[in-house]
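As you look at this complex, bear in mind that one protein chain is not there, while each of the others sits in place.
Note that the chains take the letters A and B in the order they are written out, and that residue 1 is the start of every chain.
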Amino acid sequence: MNKVAAFIGKNQYSHMIILALLLLVVLPLSLDIFRLNLVGKYLTYAFVALGLVLCWGYGGILSLGQGVFFGLGGYCMAMFLKLEASSPENTAIQSTPGIPDFMDWNQLTALPWFWEPFHSFTFTVFAVILVPAIFAFIIAVAMFKRRVGGVYFAIITQAVAAIMTILIIGQQGYTGGVNGITDLRTLHGWDIRTDDAKYILYYVNALLLFLCLFVAAFVIKSKLGRLLVAMREREDRVRFSGYDVSAFKIFIFCLAAAISAIGGAMFTLQVGFMSPSFVGIVPSIEMVIFCALGGRLSILGAVYGTLLVNYAKTSFSETFPELWLFAMGALFIGVVMAFPNGLAGIYQRYMEPWLLKLSKKDESPSAPAVGASEKAPESSDEPMTSEERKHA
Amino acid sequence: MFAEYTAAELTSIFAMQGFAGLILFSVFVLMALGLAIIFGQMGVINMAHGEFMILGAYTTYLISNLFADYLPGIYSSYFFIAMIVAFFVTGALGAFVEWAMIRHLYHRPLDTLLATWGLSLIMQQFYRTVFGAREVGVTLPDWLMGSIAVTDMVEIPINGLFVMGLTIVITVGVALMMQRSHLGKQTRAVVQNRPMAAAVGINTEKVDRLTFALGCGIAGVAGSAFTMIGSTGPTSGQLYIVDTFLVVVFGGAASLLGTVASAFTISQAQSTMEFFLSGSMAKVLTLLVVVGILMLRPQGLFTLKVRR
Partner (left out) sequence: MLESTKSIPAKDFVLSVEGLTVSFDGFKAVNDLSLYVEEQEIRVIIGPNGAGKTTVLDLICGRTKATEGSIKFKGKELTKLNEHQIVHAGVGRKFQNPSIYEDLTVFENLELSYPRGRNVWGALFFRRDAEVVAKVEEIADMIFLGDKLDMSADLLSHGQKQWLEIGMLLIQDPELLMLDEPVAGMSVSERKQTAELLQRITKDRSVLVIEHDMQFVADIADRVTVLHQGKVLSEGSMDRVQSDPKVIEVYLGH
């Protein structure tokens, strides 16, 4: 246990356990499967928000096209499931049996070449991560090697999101067009639409999310994490300390893309379809607010932020749909202007001193740790010795 | 792809598509001008720029209705009044937004982007609540109806011609203002050296506010012109925002001439390709080429090499 704590940092440890209890015990016990599936769907967005914490919060790279990677991951998974659903027996009534229904509707008579490898589940699993990561790599190399950053990068990623959406909608014979890839049924013969399957997928999703949280925590705690913070402030200094700044940016952007893609693939599995409405400009920028509300520097905040915004969205849409956009707009403005560090910032500022006082009263030895903070070890009153420093 | 057309047909196609491209060009230029001022001069990304434009369009729509109801006799001249009102309405809103929001975020450009996106959502929903989700259009005055037949195959609509003329006038006006006027000089001074400008007695906060208001006001005029060639809906502005940003960045953010040239290139490329490919593929190709060129030349096409 202590090893885990050392691996990701003591700060995160207790908060991680609380989140685990919430996601793995409390919610499954208190919600019916319909609601739990909804939570599972929200949690797939949390992967994107988590990626944004890494590349935007820490790396200072604001991508307004994360939906592209979410979508690519989701589409890879959807292609596999669609092929399984389009067996010649299932599609006997089509003019070309054995190809997905939307291809048949668009007068395609053979499976396009890039669909072929998605017959293999192993390939699909790799593709879910590698296709978006390679795509991110190409964008990142082109932009960061030429030192494009800041708002320019944001605009370019937005254009990429626009291109991707238009392409998917325009090439409906290959992609399912505006409806996306729908009517997905089984994974290796296992029906993913049953309640049991939804429970299992929820847990798979939650565990994958924790895996990604661990990876993110490890990255942030490593020297690379501190370098990202340093780069955000003094890019030139990092460069003149002998680091290839672009390589670090490329890495963190690709990592964020890969994490988002896992979310996309889990979305497809839990919700049963994938469509361009998760790829474009609007969903991509919406995912930024999940991260911003939770706190752009807090990996756990990303999860809470995502859950809160989506919970609010669902309840608003059920009662006052017309108010939702007002609320969303106000959220963007409010978070950015009043709480740039989001809920995690508020927690650190107001909750923690109070919890600290409470725990001191109880004389309990360990104070609750910081949810997430960009400041590395707080300076204690007494100077550390060399020996202590090694373990800090 | 050209084989099935005769030479004469091809010429006409290029002429017609070229003209369609010119109208797109006008929309791009009008929208990009305001954006280029705000982004190029102040470094602020205003994601709500499209919504400011649409505010101008709705203002024009309201005024055209007023004229139709109360002053039908001089309906044909409503447009000029509407344009001026649109300029001041959007400009005033711009000044307010700068005061309430933008000025607190100058040192955080990425956050400005997110905050103005929030603003755009609010404005969109406001339009939807007030004007409904359906698109509205104005009735064009008689003198803008119809078209001029150049040859028996090429016809040029008068409203398009008018919008183009208007674009040229506004562009020249803005360029002159930035070059010659007191505000223009002050703006450029503030951009080049803010502390120095403040030291010589320029009220930099006021200049920021006026610059932002001016950029928004021009967006309002753009919206006014937009009603001549298309109908207005709550999300019409959002459709153009990414293209317009690309226009501005492609042209080199600080150069008005660059903005015009890049708007011309992008619009012509897109509309010419649209005839031969599907509309969506033409757009994809155009955007891809622009993004590709920006990767090779991130500073835009028309910027000078400067000392960092």
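As a working rule, a contact is a pair of C-beta atoms (placed from the backbone, for glycine too) under 8 Å apart; a residue touches a chain by one contact, two chains touch by 3 or more.
Keep in mind that what you see is a predicted model, and the values were worked out from it rather than measured.
Asks: From the list A:Lys41, A:Arg146, A:Arg185 or A:Arg226, which touches the chain that is not on show?
Replies: Going through A:Lys41, A:Arg146, A:Arg185 or A:Arg226 one by one, A:Arg226 is the residue touching the chain not shown.
Asks: Looking at the full complex, which residue from A:Ala247, A:Leu323 or A:Leu356 touches the chain that isn't shown here?
Replies: Touches the omitted chain: A:Ala247.
Asks: Among A:His119, A:Arg193, A:Arg237 or A:Arg349, exactly one should touch the missing chain; which is it?
Replies: A:Arg237
Asks: Suppose we count only contacts with the excluded chain; which residues of chain A make the list?
Replies: Answer for chain A: residues 219, 222-224, 226-227, 229-230, 233-234, 236-245, 247-248, 251, 374-377, 379-380, 383-384, 386, 389-390, 392 touch the chain left out.
The rule is simple: only the chains that are shown with their structure count from here on.
Asks: Per the centroid of Cα atoms for each chain, what is the distance between chain A and chain B, given in Å?
Replies: 34
Asks: In their shared complex, at which residues does chain A touch chain B?
Replies: 56, 60, 62, 142-143, 146-148, 150-152, 154-156, 158-160, 162-163, 166-167, 169-170, 281, 285, 288-289, 292, 322, 325-326, 328-334, 336-337, 340
Asks: Contact residues on chain B for chain A in the complex?
Replies: Per the stated touch rule, the residues are 43, 45, 101, 104-105, 108-111, 113-115, 117-126, 128-129, 242, 245-246, 249, 278, 280-281, 283-284, 287-288, 290-291, 294-296, 298.
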